[in-house]
Each structure stands twice: as C-alpha cells, then as structure tokens.
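Left out: one protein chain. Kept in place: all the others.
Going in written order, the chains are labelled A and B, and every chain counts its residues from 1.
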Amino acid sequence: MTTVDGRHELDREAERLAYKPPEIRHDKQGDLDSEERINKAMYNFVKNFNTQTASYLDGCLHCGMCADACHFHVRTDDPRYTPIWKIELFKRTYKRQVGPFAFFYRLLGLKRHVTIKDLEEWQHLLYDSCTVCGRCSLVCPMGIDIAGLVSMARHGMFKAGLVPHELHETAKRAAETGSPLGITPEKFEERVEWMADEHEVDIPLNVEQADVLAVMSSIEIQKYPESIAATAKILNAAGESWTFRTDGFEATNFGMLSGNPEWQKEASMKLINTAIKIGAKTLVLPECGHAYMAMRWMGANMYGKPLPFKVLHISEYLADALNTGKIKVGKVDKSVAYHDPCQVSRRGGATQAARDVLKHLGVDHREMKNGGDYNWCCGGGGGVITIKRADKLRHRVFKLKMDQVEETEADELLSSCANCRQSFDDSQEHFSWDYKMGSLMEMVAENLEEGTA
Amino acid sequence: MKYGPTVGEVLQAKGVSRRGFLKYCATTASLLALPPSMIPRIAAAIENARRPSVIWLSFQECTGCTESLTRSASPTVEGLIFDAISLDYHHTLQAAAGEQAEAARHAAMEENDGGYLVLVDGSIPTANAGYSTIAGISNVDMLMDTVKGAAAVVAIGSCAAFGGLPGADPNPTGAVGVQDLVKDKPVVNVPGCPPIPMVMTAVLAQFLTFGTIPDLDKHGRPLAFFGNTIHDRCYRRPFYEQGKFAETFDDEGAKAGWCLYKLGCKGPTTYNACATVKWNQGTSFPIESGHPCLGCSEPRFWDKGGFYQPLSTGHFGSGAKLGGAAVAGVALGVAAAAAGRRRQAKFTKEA
Partner (left out) sequence: MDLLEFARGPALQVAAYILVGGTLWRLIGIILLKEKPDFSEPRKSGGLPAALKVIWTRAFTADPFKKATLYPKMMAYVMHIGLFAVIFLFTPHIVFFEGWTGFDWPGLPNNVIYLLGVATVVSGIALLVRRLTSPVLKLISNFDDYFSWFVTMLPLVTGLLIPVRALFRYEDLLAIHILSVCLLLVWLPFGKLGHTFLVFITRGTTGMVFERRGAKT
C-alpha cells in the first residue's frame, strides 16, 4: 500500500500520472475593495502595537530557529511556515508606521507597503498553518512571543475581511447566537435536562446565587454531552454551591480565534457579567484550551480591571479538590499518556494540575518524551480544525503527535481539552489509529468515591 | 670647484688605520643592506671622494641634532668622516660670524654650484618671517636661496623633516618642514628627535659612494633605516605577544623588562632603526632603558596622543559632546514614539 501523502492528492482521473493542483482559496468576506481591505488590515495591525509588541517586532534576528519548533514547518519543510514569516506583514507594518524609524522607512521605501496579494497569500499562513501553540515562542533566543503576535495579526485580517470562510462563519454564528454551533439557551437547557436524566445526577440550572459558576464549551454540549453530567457529578461530590446559567454558559471564544477583539470581549463579558450577577467566587472553565487563555489571562483585560472572582480550568479545580480532600477518587490501574493542551499547559501555566489529578487517580502516568510544556500540538487549535481546506495539512502534522503518544506504549490517552479531543478523534478516524482520546474530567467523574462531601 | 685633500688623505693624516677604515665601510655596507662585494666600492668612493661642500642651515632648532652628531666620548670614524667633508657653513661649529659667515656661505654656493649638499635642521616658520632670522634674513628666504644650486637637501631631525616641536599644536609660528617648501630639489628626510648619528652618516656615505640619494619611503625617509617599525624589531616583542606588560614604571613587569605598550609605547607605528642600530654605538635605546618609544621619527609625533597614552586609546572628544548626542537621541526617540502613538490613535479611530 502506498502511504498517503497529505500534501498533494493524486489525480486518479487523469490519463497520465498527475497530481491534483493544490487548492488555493483566498476567502473574502464583505464587499470592500482592495484599497479598503489594505487600509483596514493596516489600521488593525497598528492598533495592536505597544512597547511589548514593538520590542518583539524590532528584535527578530532572522535566525530561523522558530521553524524548527513549528509542527507545520517540521512536517512539510515549507519555509513559508516559519513562524516569524507568518507575521511578516504585521512586522512590515510596524516598521513602516509606528517603529522608531518609521518616518525613514516610509520616506526611503525601506520596507514595502502591504499589498492585497500579500494579504491574500498570508491568509493561509496566519490561519491554516498556525494553532497558536507557542512552541516557537519557547525556542526563540530573543524571547519573542511569536504565537501571541499571530493572534494579534489576525485582527488585521478579520477587519480586512480575509478570514477563512468556515472560521469566519463559526465566529459570526457565535457572535449572533452566543454559540459557535448555534446552541441556544433553550438547546442548552434541553441538553442539561437530558444529561441529568440519563446519568441520574442533579444539575442545578439558573440558580440565583452560587459560589461557583460552571460553564461548558459548545463542542462538549454538542459532541461530548456526558461532560455536562461529569462536571455536575464532580461539583456535587465536592459539595459546592454551584450552577449552570443559560444566560452565560459558552466558554469558547471564536472572536479571539478568528481575530475580532470586539466579539472576543462580548463573549468574555457575557460570562463575567453572569458570574458577577450570581455572586460567584469562582468561575470553573470546562475542558477547553483557548477558553482558559481567553478568560484566565485575557478576561480581566477585557473587563478593564481585576476580576472579582477566581478563574480555574476544570483540571485545576480537580487538582485543588483532590489535594485538599474535597473529593476522593478510586485507583485506576492503567498506564496513561497525557496530552497537554497548549493553551492550558504551555501558554497557560496550569501544567501541574493534570499531573496532580493523575497522581490521585493512581495511574501509571507515562510522560511523553519532550512532553508536558514542550509537547507537540494536536494541530487543531487556534481555529484550525474548523478550516476544511487545512485538513490535509493538519493530518500531516498529526503524525508527530501519534509518534509522541505511541512511544509511551500507554494503555490510555487522556487530555483536558474538547477541541484537542475533536482533533484527535478526527485524525484517529483518518489514520485508523488505535488510540482514542479520553477526558481527564470524565475519568475522575467515573471513579469518584462516595461520601467525600 | 674648490678642492682640498681627499677624505682618504684626511683619515690617513688623523691616524685611522686601513683596517679600521675598511671595518667602517663593511658596517656601512651592512647597514645599507648592500652585499659584501660593495665594500671595496664604498671604500674607494669614500677614500677618493673630494670633500664635498656642505652647507648646514639651522633654523628653529634646539641644536640637539648637531649635538647628537658631533657628541663623542672618543673620536669616532663617523666624526672623522664628518671632518672629512667640507663643512662650509654651520652656526654652531663655524669659527666665522656675522658678515664673514654669510660671505662664506655665498662663496661655497658659487664655487660648488650644482654640487653642494644642503643640510637643514630646525623647522622653518611661515606665519611671520620675524620669528626666526639669521643675519636679518628670514629662514624661508635663506632656505629657498641656498637650495637653488644644491645637488640635494637633507632635512636632519624631525623639525626639519616635519615641523617638529615648533610645529606642534597650536603651531604659533606656522612652522613647516623642508619638504613643504622645497619642491624642485631631491629632499631626504632623516627624522628623529634627534636622529641616530649612524643613520645620518650612512646617508652621506650613500651619497658619496653612489652620488644618489637612497630609496625613500612615503615620508621621504631612507628605507634602509626607516623601513621597519620599532615594534617589528623590538627585543621585547615576545612579551607583547605573550600578553606580559609593564603597568607602571617600577612594577615587577617593568623590572622584568616586559613590553611597554601599556605605558604608551608608540613602537608599532614608528619607523626608525633604534631597535637594531641603537644609540651611542649600540649601547641601548629608549625601550631597552625602560622608557616607551615616543615615536619621534614620525610626522607630528607631539600631537598624536600623549607619550604615556597607549596607542589604542581613542580620542572620543568631550563628554559634553557625547552628552549632547545622548540628548539628541532621547529627543528623537520621544519624537518617534509620539509620532507612532499619534498614528496609532488615528488608525485606531478608523480601524
């Protein structure tokens, strides 16, 4: 059997041996003309420049080490996937508009103004080939947070109407309905009732005042609804005063992923306002990576001041609860490989939490080689999994993940992010892989010991 | 031409043995980097040389060059050779004075027209003729007048070659060297403050032997003596390479004879024969005696940083100017940031 080459498909219909020409899609939204798109991109690039970004954009040495850390480059050897190259337009704009020598850059034409062709070409680089996983940020000898710069650069692309269609539509749906998958409050309530019924668990909904506000991601609600029940079991066992709320249940933030800061703020504020309304002391985020980044580290800045409640990822909540004895779990006699979600562990700093949980579960935790904070990204984050045309690329890079997991020879594979889970499930099907991703939270819920409240 | 006894006859009369004379010719040949086969030719040339007429002009000088050349504890061959030239005019050494002296100069010029040597020590003031006159004649006038019929001009010492001490900043007398004024006669510079006596006489010997001036470097100095730097011939060079330097004049390094670079030695940029020929018949030279080379055979050596300032010191200019540059930089930075912010505000509105 020939191996599947994820890059260019064979054209099996052609008379002689040929490859199908690669699809080059330059998705456009809106009816702005090229001039307007260029301006919008430029204005929204510029909006982001501050001392930190300026030092980053001024400090790049063109050493190319970031390419060696990026799964997209490593698996394709395509130099355009060099992380710092992805933000080249962003960098050029900085140097021309706001940098210390901007006047001279413009006067002497030392850097070209961004063209519409540039922006079209860069759509693929900024969206399809970056999961904002942050490995590049770790390797850069100048300490440049390249991944963060990609997120910022997307602001320009969004306002210029140059976002991959599926990602744009998903973000739009989230802005209009409150959920990227169009899950209305009614639908959510339905699912909650269904799960409460099916799993015979009490699930408080729309309680007026509670210490803990729990939220979910649409991916879980739609695809892995048992997460709802698992969350409830855990919070009940811990004896928390908690609730779900139909006026604030969506943890995902497609505004952040697609590059629309207004939509990002809206989504965050919805949760923040709900938490304040019910007097919550803690907001527990679900198994979702970027939700953690959006609320734990960026939420307060959307709010404009410190949040009046703690923000915890569910894995952090579990670690806390297990460490303090609020809940207890029975031992699970299995070997486990744990995939660290990029936004929770590497970028978010909550790496230790999952390890505490696994310790309490008594599993044989087989750390992956170069795992933990350095592990390979699942390839689906940053909105990439929504972009169909990026599937080939995403499957190609997933091989790194498969190798990394297989090396542990563990029985089970766990993670704590539903988007990673989606990415793993999709690739598992594509490659007929024998590892199926499980949820850390669900494993805890399944092994809760009675009488711990 | 006025003829007297030949140089050989004079030497013989003074009791110089044939052997002693040949030994001198051999040394001279060696110094001039000539093969041994040239020794007889040098000997013959000097022996049979008619004592050429030499007019020595002294301008703004300290007489150190003359002292160097004529000082001797016991009669030396060089000294005797000097006696063997017809020194027809020399302020310090001549017996005549006043009108008589000037008359002697003119007589020598007329009688040896086209064949006499002019030796000059001291710089020539050009700012005001009154700074230095001899018999009421300005230095410039005397120089230009005297060289008219000269075969060649030799500038003895750094003052005559490059302006020397009088020419040092701020050079109030407008002192210049011979080569800055005399353009139509061959000029040989024998700089040094003072020059090594043997170097002087070797140049004369070359002229006597071949009737030509030696090969010169870009500063008009004979390559035979000014072709290498002190640094490249210095016996302390290994210490330089090993990184062993005297830090003060009386520390252990100084006592051990280590390199004097850090004490301001200008050896690397100074071309002269001090490290090989040395002084006082090969007794020693400044570095060997523990003092860094001043670079005295180089143009404007008085103004090339202090004698005790190491060669690799930069001349940064005033701290005030540097402070000014800093202020300018800050101002530009503030302006750039302000412009950047303004642009940002403008774009944010339109974003």
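Basically, contacts are C-beta pairs under 8 Å (C-beta built on N, C-alpha and C of every residue); 3 or more make two chains touch, one makes a residue touch a chain.
A quick note: this is a predicted structure, and the numbers were derived from the prediction, not measured.
Undergrad: Out of B:A44, B:A129 or B:A326, which residue would touch the omitted chain in the full complex?
TA: Candidates B:A44, B:A129 or B:A326; residue touching the omitted chain: B:A326.
Undergrad: Which is it among A:M298, A:A354 or A:V405 that touches the chain not included here?
TA: A:M298
Undergrad: In the full complex, which of A:G182, A:G279 or A:G349 touches the chain missing from this view?
TA: In the full complex, the listed residue that touches the missing chain is A:G349.
Undergrad: Kindly note down the residues of subunit A that lie in touch with the hidden chain.
TA: On the side of subunit A, residues 49-52, 54-56, 58-65, 67-69, 73-74, 77, 79-80, 82, 84-85, 88, 98-101, 137-145, 296-301, 303-307, 310-311, 345-351, 370, 373-374 touch the unshown chain.
Undergrad: For subunit B, which positions touch the chain that isn't shown here?
TA: 229, 231-232, 240-243, 245, 261-262, 268-269, 299, 304-305, 309-317, 321-322, 324-326, 328-330, 332-334, 336-338, 340-341, 344
Following the convention adopted for this analysis, only the chains that are shown with their structure count from here on.
Undergrad: For subunit A and subunit B, let me know how many angstrom lie between their CA-based centres, rounded off.
TA: 80
Undergrad: Could you list, by residue number, the parts of subunit B that touch subunit A in their complex?
TA: 332-333, 336-337, 339-341, 343-344, 347-348, 350-351
Undergrad: Give the list of subunit A residues in touch with subunit B in this complex.
TA: 39-40, 42-44, 46-47, 49, 97-103, 159
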